[in-house]
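Just dropping this structure here.
With one protein chain held back, the other chains of the complex are shown just where they sit.
Lettered A, B and C in written order, each chain numbered from 1.
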């Protein structure tokens, strides 16, 4: 895989800007997620209004891929209902598993589509899906 | 190795005649010896007069080599002192290990010299030395 | 069914073309270990030449490649025995280690005082000695299922020995001494009805018979790569996911952990939790190639060929008056292993003598001393066949056998 396709400007921006990396004042739900084998370790925080994700953020450390994927996910799910967020998680994971390849169907993932090619890098797949698995666990608990 | 050199008439005679295979009426010492991996299992019986082996015999089962080697050993040690028997055991084991190769030096082993070539058959060495190891243990206990 | 051409198959096995004591090798010791086709040897070398790395841990090219090959091997084995999930396939060193894993992990956790562990009298030591240890430590009872006169198993004996107290039932699907193939599916069903779990030792059956763990419904299955054309040093433990999930780890170290702190450790998910240290990727790759090779030939073909040779050898052996056979005398539920004795001749002498004719057979207790004692035979000789053996090899063996008594001084 070409590094240009992996470390795109978008990914680098998200991994470095840290605009979603902070504590929420009054999170309803805090969920830790980790990849023990590589050390990615994030904590996702959600603040909901009824069924709707009003605000989301994360803390923790990890590689550029895991950090960017988490940050983009937060952009995407903010304002969505929990159900919609779960659906997006399913889409994202299916994209990585190459179960969904149709670009149109993936459009709802917006910027997160950049991770499509990561399925060609088995060693990095876990980094990209970490935040989405964490989200699923968080929502499952609600 | 040529089978002719292994299953000599002498060996076959000893393994089949069973002239030393019996219980002693009043053994002073009974010693079991076995090769668990092949199943050879003998019990050596000695009757001593002071330091001298007056009578010896064995019981048990095993291959032609172990049976013949035991029988020949008994012929050889009967009438010898325990010390002489031990010395013969040392000689026999050294012969098998090829530590002694000089024919003259081995002459005291009499018929048992036929086992000289068994050192070329690693799988059968144990069969030939079983009785001698058993003898050493028996004498060690006296 | 594909065509089965033994001449063609023999060409794949470099080991078979050598001479032993000046005679062509007649290798009849396949129950101990099989030879390896070039296809397997090539796969191993290819692994080392192009993919070698420590798997699971690396993001570099070779690391990814080795991980893929290792996990593909798991998938191949899963499919071979029709397991539900790759999580149920644990790679071990050999069947023995697989059995010890079950004993140390499942046995230590679940067996309690007065519980019973039931095995068959014809088990290999590997399926007896670990259970003696567990029984001893836990004050449980180790019980044996005995056999009939015809070396087969009576289900009534099974019904008697397996009771409400039985926690574990272990049995080899095929005896490595008698060749008997036991009705494992029925035994599993009965064991389950009594609340016991089951272990099938497939060391002898996996190379010959299609094993479907879902159909048999066994809780555990073990086998070794080296007895089915694969390399030494690789074995398999199959376990139902829900059981493995609750079992404590056995070997501990790298790769089987999640988080290690100074005083505490959490463990990785299945199947990794049971695979500690650098795995034998070479072995897994070799086993994959072996299964590919076996599937290319077809287990049906292999089984048929084994039956043909066994039937031929049984007939020839039964015609010799001073030969006694230990094992079923017909082909009903019987594998390609024949144990026998030659009157007046110790098995080790038999082995030494036929060896000079190029014939490799095994003599001794075959790691089944309790069975030998039960049969009242201190040792036997054993021949065992695999895909590359031929009727003419059996002829050579029979000829050599006919010379044994002559060499040992019994006239003709």
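We adopt the following convention: a residue touches a chain if its C-beta (ideal position, glycine included) is under 8 Å from a C-beta of that chain, and two chains touch if they have at least 3 such contacts.
What you see is a predicted model, and the numbers here were worked out from it, not measured in a lab.
Enquirer: Can you list the shown chains that the absent chain is in touch with?
Expert: Result for the missing chain's touching partners among shown chains: A, B, C.
Enquirer: Can you work out which residue in C:254, C:298, C:344 or C:409 touches the chain that's missing from view?
Expert: C:254
Enquirer: Kindly state which of the options C:179, C:207, C:239 or C:279 is in contact with the chain not pictured.
Expert: Considering the complete complex, C:279 is the one touching the chain left out.
Enquirer: Which one touches the absent chain: C:12, C:219 or C:355?
Expert: Touching the chain that is not displayed is residue C:355.
Enquirer: Using the touch definition up top, pick the residue from C:6, C:142, C:299 or C:320 that touches the left-out chain.
Expert: Hidden-chain contact among the options goes to C:142.
Enquirer: Consider the whole complex, including the chain that is not shown, and state which of A:46, A:65 or A:138 touches that chain.
Expert: Considering all chains, including the one not shown, the answer is A:65.
Enquirer: Pick out the residues on subunit B that sit against the missing chain.
Expert: Listed in rising order, the touching residues are 36-38, 121-124.
Enquirer: Which parts of subunit C are in contact with the chain that was left out?
Expert: For subunit C, the residues touching the absent chain are 14-15, 18, 20-21, 25, 27, 29, 32-33, 35-36, 41, 44-45, 48-50, 52-54, 57-63, 93-97, 99-100, 103-104, 121, 124-130, 132-133, 142, 144, 224, 226, 231-235, 251-255, 257, 259-265, 276-283, 348, 351-352, 355, 359-364, 367, 369-370, 373.
Enquirer: I need the residue numbers on subunit A that touch the omitted chain, in ascending order.
Expert: 1-3, 6-7, 9, 12-13, 15-16, 37-41, 61-65, 121, 123-124, 127
FYI, only the chains that are shown with their structure count from here on.
Enquirer: Is the C-beta contact count larger for A-C or for B-C?
Expert: By the number of C-beta pairs in contact, the winner is B-C.
Enquirer: Indicate the whole-number Å distance between the mean C-alpha point of subunit B and the mean C-alpha point of subunit C.
Expert: 38
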